[in-house]
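Yeah, one chain of the complex is gone here, protein chain that is, but the others are all in their spots.
What follows is chain A.
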Amino acid sequence: MRTKHGGKEFCMFALPGLFCFLAVVIVPFIYGVYLTLTDWDGVASVKNFVGLENFGGVMRDSQFWTSLLLTFKYVVFVVVIVNVIAFAIAYLLTRGIKGQNFFRAGFFTPNLIGGIVLGYIWQFVFSRVFVSIGETTGWKLFEASWLSDPTNAFVALVVVSVWQLSGYMILIYVAGFMGLNEDVMEAASIDGATGWVKLKSIILPLMMSSITICLFLTLSRAFMVYDVNLSLTGGAPYGTTEMAAMHVYEKAFTSRQFGVGQAEALILFIIVAVISGLQVYLTKKQEVEA
């Protein structure tokens, strides 16, 4: 039966999807890889094959490696803080506290605002609101705009990203907590498991599937951060907060080194793919069935 209709069904259901996937994902990707081997500047009608020269350009581009390092730092902070906060809040919001639905909606709202707009709102907060608070109260912390100091600007980026991403992750964790089997919880309680032990030995293993998803989402989103970076700091002060994705864009379109930018994008892709692949593999292994 299956073999008889397989071909026809495949053509009917899978082929359109497969075609779209090929056309908008695979073909541009392969074309992109091809472009890294040429000296195309985005305009010229001839593309000369230059071999691995663009990758040599990537090696020489010290700014790219600095921005990549900064991105790693950013990813570590964002992934850890977002997941800890989201997990904790989701835990609180599934214990039946008063108004928990309102809180869930509230925490999720930042995620509904696009990154660009969000960046501008927070830019206003950091460089105007905080400064005027600093002026009235004399607090050293708010004396100057956070965005004009490299360390503070980085902190600002992390704060805003955490604020934006947490809501989404809370949603996933909440779903995870709601799906926990009451029987198992009750059994654990009867067996005398409380507080920390219950969390560590019962809840965490059962929540592993949510954690896998959340880690994957935060990892890939943090690595590819561009919009918040662009609108909040724009790389300022003096280029110290330029993340990898932004640097790639600048390289390709502002510096007009299309090939080098494309090669950097490819390297970034490989790094993100390997790290998130590894993460999914490792956390999947931890997943258990109730």
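We take it that a residue touches a chain if its C-beta (ideal position, glycine included) is under 8 Å from a C-beta of that chain, and two chains touch if they have at least 3 such contacts; residues count from 1.
What we mean here is this: contacts and distances are computed from a predicted model.
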Checklist outcome for this item: Among "NADH-quinone oxidoreductase subunit H", "Xanthine dehydrogenase family protein subunit M", "Carbohydrate ABC transporter substrate-binding protein" or "Sulfur oxidation protein SoxZ", the omitted chain is listed in UniProt as "Carbohydrate ABC transporter substrate-binding protein"
Checklist entry - Out of A:F10, A:F29, A:F102 or A:Y281, which is the one that touches the chain we can't see? => result A:F102
Item to check | Listed residues A:T66, A:T94 or A:S127, member touching the removed chain | outcome: A:S127
Checklist outcome for this item: Omitted-chain footprint on chain A covers residues 42-45, 99, 101-102, 105-106, 109, 112-113, 116-117, 120-125, 127-128, 131, 143-145, 147-149, 231, 235-239, 250, 253-256
